[in-house]
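What follows is part of the complex, with its chains left where they were.
A, B, C and D label the chains in the order they appear, each numbered from 1.
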Amino acid sequence: MSDVMEKIKTEDRTVEIKIRDLGMTFKDNNGNDMKALTGVNLDIYKGEFISLLGPSGCGKTTLLRMIADLLEPTDGSIHIDGRIPKEVRLMQKFGIVFQSAVLFDWRTVRKNIELPLETMKFNKAEREQRSSEMLEMVGLTKFADHYPVQLSGGMQQRVNIARALAIRPEILLMDEPFSALDEFTKEKLHKDLLQIWRKTNKTIIFVTHNISEAVFLSDRVCVLSPHPGRLSAVVDIDLPRPRTLEMRETQHFNELVLKVRNSFEGGSL
Amino acid sequence: GSKAPAPTEKAPEASSDAKTEQAAPKTNEDILVAAAQAGKVGNWGLGNEYEVKALLTKYGQDTSYLSQAFDMDGFDDDSITLASAMTYNELGLVKNDYDGGYGYGDSVNVIDMNDEGVAMLEDNIFTTKAFAEANPNTVKAFLYASIKGWEYAAQNPDEASKICFNYGSSVSEDHQKYMASEVKKLVETDMSGNAVSDIGNMDEAAMKQTLDLAKQYIKLDDSVAADKLSTLTLDDIRNTSYLTEALASDGKFDNLEKTDVSIQLKWLPQAQFMGYYVALEKGYYDEVGLNVTIVPGGGDISETTAVNNGTVDFGVTWVSNLIAANAGGMDLLEVAQIYQRSGLVLVYKNDNFK
Amino acid sequence: MSIRKKITSKPWLPMLIWIIGIILVWEIAATIVSVTKRTPENVLPHLYQIFGQIFSTKAVSSGKTATMLVLDSASKTLFRAAIGFITGTVLGFVLALIMKISKLAEKTIFPYLMLIQMVPILGMAPIILSITGDINTSRIVIAAILTFYPVATNTLAGFNAVEREKYDLMYSYAASKYTIYKKVLIPYSIPYFFTGLKISAPMAITASILVDTLQGDGGLGSMLSQSLKHAMSIYVFWLIVFFSAFIGIFSSYFMGFLEKAVLPHKRKTKIKRKDDAV
Amino acid sequence: MSRKLKRKKSLWYRIHQNEKVQSAETVLLPLLFGFLFMIMWQTQKLHTLLHTDTFTLPLPSRILTIIADNSDKIMLNVNATVIVTLAGLVAGSLIGYGIAVLAALFPKWGSCGLKIIAAFNAIPIVALAPVMTNWTKDVSNHADIRSMVAKIMVVTIVCIANMSINAYRGLTELKPFSEDLMCSYAASKRVTLIKLRLPNSVPYIFTALKVAVPSSVISALVSEYFAEYIVGVGRQIRENIVLAQYSSAWAYIVVACLIGIIMYAVLMIAQSFMLKKRA
């Protein structure tokens, strides 16, 4: 079992999320304990774009859900600016983008984006102002009054992101947001996402099983391995910002991809 | 368990809204008028209501009535103060305190349809005209044996009630016994209270009274049927020749056109139909060469329907039902009249009409 | 885990508490009824009185105890229900098949299947009696008519849920229509078919109780109305109410059990039932 | 869209492909079938087929004559039946929905409660109706009112189980992650209910109503057999059947079917209106 402690950077960056000895044990169907995740130690910096990468079942979603207080860890702790996740959730600092768009069929695009604002009791004027702003940002202003079924998969995913950003969250958690999309739409959204991130400078935790996606987007890639789920490596991605699609064809990019690939334990490839 | 009768305990509470009527005298008319005015006259409807309607009309009342369930709970809780009852059935339950009974004993009284002159004839034996014409010997044989059964049953009601009970009775043994004794009276006494000599006789006057009342009180939505009803004569509904010839015979029937026959009762197995069960049990049907199946009734497929579409050969029904069915387009024929007087009474608690 | 947590995490506990709660409510109501009504057993008897009848040795009718009477008539009713259910199931399945084979037939027949469900049984009974000429056959036929609908609709929904790829696959094998029905459509629709059965099994029992009353020759329906008429102990009525509810639930669970037996492998069929009419 | 197994590109097939033709077919085919059926009925071909006679199955012309002749009386009975059906349907659906909401808010207890409520479905109406008549004896001194209450209660009970089970599914079978989404907004149970569960359950409500409409009509008819006060289409059907007045009985049966069909049609229109924007 590996217990990689990522090397703390010497630069002056404030740690926002502190994860210590984190573990999650589920009961399987036969009532036996099943370690979904064990011994995770990780510091995530403010404004960082960090990816959680690994094959299916290695515990990426589990880790993300624990950070977002959608799941209570059975071991270890998470602290966000010194607070426990539940407090942060109740302070409404999280924006979450799930794998499927999770749009509400009965609401228009605009109303879907306004949903979190409604639950957070923003007034009507402010809701409209913010949703217009978000629609503008994801380029869907013309589709404001459409219903989700009238949108393509890529457009739905953009609404999903817009909704998460509408509340201006401190921390954006994204669970395989693009894995259902085709390559071309995906690349378009990569560009968009990086642009939005640059503008708003949120902390983004991005879950994926696509190595080049992780390398292309992130400041750091956290590699998780299964059986039991654990953090097996953290790889710094020193590609310059802003990233361009052409970078993906460079030698350095390929080296980084290879480095990440090789950091999987047990030769899972 | 069995219920302890408690009319005295409940009376003040139960008849609170009848207090104003306390001064009323207790003739049948007064009782009927009082109950009718309060909207508390009950009947089961479904073709059982004509005598009650005739009585209401006789005393100048509106002919509407409450639908009475097939139990006497409505009477018991005073939602119906003047309830329909058959002397051999519900009346026994009201008076007696055996299982299922209400145990009112002599604290209740009745208005008798026969006494009021609005009686209609009830249980008879009928078949279709076509069946009778095609199978005259079978009809006669069946009548012969059935009447023999009824004669024996009327003479030995206790034994008859036991026989019924063993044939899959739907009622308790005590009630069965009570019923047999009451049915005996209906079979042997006519509307005026005179003893009847020959069981099954279709008394001309009683039949006429029944038909007249039927024409007056059967209301049909179907104009074709209504027209037909108004022109019906006794000859359209009964034929006395089969019975006459059957009774005149020596009980030997050759050339039976059909030996396997069935009869559907108007209700479930009980002493109301004891004659047929006795005939079956004592082998009277066998003696005339018939193999008889008794089919219980009481369901939504009425005996008139069952006989008409040929699923059974004979049926027991009330004359008024037969009249309505013929008006509706059936071609049924009464061949014997078992009950010579009406078994219907209106029962009331004495306390409610002091 | 605290002891309290351990106990409340038992899955049967909420059910037990529900049942106890319902018994309590019933008994309180029954107590109120028993002091305010003259014949409380007609309105709401105590549960112990009802269940006491099961063990009562007193003959209620024809020398039979209440339990014997109920079981006797139940055997008649359940036999008819079973045959009606099987007939209805076959009928429903065949109809679904016809509607799948021909879109034309589906469009033409479907609204009328719905309509048949709305025709009061009293109207159908005499016609069916005149067709079959026998009251017991009529009963079975009517019970079948009252129960085929869930089977037909659910099976059809199953047929229609088969993914386009499955057809394409079979088509690429140049498979015949018959083969496609045999190897794809029918096996695929089995879980849907069982969904239909789970709904129609209790319906067959209530329908069969209903058709008992067409004629008075026994069966739970006849006994139920007889008991209501006070021709015998009213507790027979209450026993039948509980018995029929129990059998109805049991029949539905039994279909679930049968499904597991027929489909031993755990098929993860997420049946989308948002819109199939049941 | 449904797919043909056969790929003949005949004219016939192409006509079928047209959407307008398709939707016209959906309406016209059943009508055509109904029309042919009526012709067979009127010309007594149907009677030959079913081995029955015009007495048991009266001709449509006769039935229509009776309906026309007795329109006042029929309307009176229809009114009574429709009031009972609608009141029971509404009450049962509301109560059922309420139960489902409670069950969705307290799922551990609620799902068990629903299982028990499902048991009500297994009680035959013929048993329920007389009990309700007994239970409502104290409701009013007027037989017509207490009868109506009893009948409505029967219909209500029949509708409750159906609605609560369907609505519970609508309230709990949510899109994956949508509950998590609300949770991440720190939304309260109440807000989640209003913003997520209630709208999500709308299609399921229609599913429930589609079952409830025919069964509420039937149970209203049956409960009328047992009611104290004599009124209603069901009661008239029974009276006429028992009196062997099949023509009149069929007139009322036709009316009963019409009630069901109209209610169903209204429901379908409401549904297509409400669910227009959904997938």
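Rule of thumb we're sticking to: a contact is a pair of C-beta atoms (placed from the backbone, for glycine too) under 8 Å apart; a residue touches a chain by one contact, two chains touch by 3 or more.
Remember, predicted model here, so these are calculated numbers, not experimental data.
Across the full complex in this structure file, the chain copy numbers come to A x2, B x1, C x1, D x1.
To be clear about the criterion, only the chains that are shown with their structure count from here on.
Highest C-beta contact pair count among chain pairs: C-D.
Work out the mean CA point of subunit A and of subunit C, and you get 50 Å between them.
Centre-to-centre separation between subunit B and subunit C, using Cα means, comes to 37 Å. Averaging Cα coordinates per chain places subunit B and subunit D 39 Å apart.
Counting partners per residue, subunit D has 56, 130, 134, 137, 238, 241, 246 as the residues that reach two or more other chains. In subunit B, the positions touching at least two other chains are 69, 73, 77, 300, 305, 309.
Pairs of chains meeting the touch criterion: A-D, B-C, B-D, C-D. The touching residues of subunit B, when paired with subunit C in their complex, are 1, 3, 6, 10, 69-73, 76-77, 93, 99-102, 165-166, 168-173, 175, 264-265, 267-270, 295-301, 305-306, 309-311. Remark: subunit C residues 14-15, 17-19, 22, 42-44, 103-104, 107-112, 114-115, 117-120, 122-123, 126-127, 130-131, 160, 164, 167, 171, 177, 180, 202, 205-206, 209-210, 213, 221, 224-225, 228, 237, 240-241, 244-249, 252, 273-278 touch subunit D in the complex. Within the complex formed with subunit B, the residues of subunit C that make contact are 37-39, 41-42, 49, 59-63, 121-122, 125-126, 129-130, 133-135, 138, 212-218, 222, 225-226, 228-234.
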